[in-house]
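The complex is shown incomplete by one protein chain, all other protein chains being positioned as in the whole.
And then chain A:
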Amino acid sequence: MIEVKGLRKSFTLGKRRKTRTVEAVRGVDLSVAEGEIFGFLGPNGAGKTTTARILCTLLEPDGGEAVIAGADLRKDPGAVRTKVGYVPQGGTTTDEVTAREELVLQARMYGIGKAEAVERTEKALAAFELTEFADRQCRTYSGGQRRRVDIAMGIIHEPKVLFLDEPTTGLDPQSRAHLWDEVRRLRDAGMTVFLTTHYLEEADALCDRIAIIDHGEIVAIGTPTELKHGVAGDVVTVGLNGSGPRAAELLDGRDYVRKLELGEDGLRLYVDDGTTAMPQIMRVLDAGEIHFDTVELHRPSLDDVFLIKTGRSLRDK
């Protein structure tokens, strides 16, 4: 449904002589199958939004090719526009108009006739549980309601692919869960969903496949399970108060520690088998008279995948 090869985009920032070029997207390749929820996971500034905006025809790429729902992005952006829907970060509902007016307008912008626009609006309002306040001005809506109007606008022309840029940023946990259900319903109805997120839980729980992007490059791609299995073994997290560096020194190089990351609040140790490694780690810390607050053993998370691929944690952001 989406085939992307060697996509690049750079921006020139600053004015006159003080300009610098930022390579926002540097050679992204990806392929998204029909009817899947594809997640683009990465920290802020990683190039997620830029990629999504390029694929929706809002930005012209500097290089690379993309075919979306059979339409060539560079040769025929007009055809791409009719086949994709886009919900920008933060939304675009206007305070002074009603959800019904917003939806009818958006449908009409796609060239849909008035009667049909009204009909589709009615359906979309019902599908997103907006009928009840469809004739109230958007200023009176909650964040979750507004986001639902945004998504309803994004699919009013029944696109093949829906792009959601950070769809749940700023929503409370309940609205977030609600929105995840909406997205799953769209997928189950056959739509392909491409979403960007910097929430690990969201990528893990919602997405069928994930690409992890950092500094404009994809560092890993696969299903959440595949990615986590790529980090073999277990993770032992030791909560240390200040004595992290000394603990790292003592544990680094032990044969049962495959990799070790020192964070602000403790030490992460990637081990083959947590049940045998944990007692050994504790013995070493005891012998070194290092006081620790907590010890946790868990399966690798997407954050561990990110940490291993980029050397940084996504949670710190």
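The rule we apply is simple: a contact is a pair of C-beta atoms (placed from the backbone, for glycine too) under 8 Å apart; a residue touches a chain by one contact, two chains touch by 3 or more; residues count from 1.
To be clear about the criterion, contacts and distances are computed from a predicted model.
Novice: One chain of this complex is missing from the view, so tell me which of "Sulfite reductase [ferredoxin]", "Glycolate oxidase subunit GlcD", "Transport permease protein" or "Cation diffusion facilitator family transporter" is its UniProt name.
Specialist: In UniProt, the chain excluded from the picture bears the name "Transport permease protein".
Novice: Which is it among A:Thr92, A:Thr131, A:Thr169 or A:Gln280 that touches the chain not included here?
Specialist: That would be A:Thr92, which touches the missing chain.
Novice: Of the residues A:Thr82, A:Thr131, A:Gln280 or A:Ser313, I need the one that contacts the missing chain.
Specialist: For the chain that is not drawn, the touching residue is A:Thr82.
Novice: For the chain that got dropped from the picture, name the residues of chain A it touches.
Specialist: 56-60, 77-78, 81-82, 84-86, 88, 90-92, 94, 96-97, 101, 105-106, 108-111, 137, 153, 157
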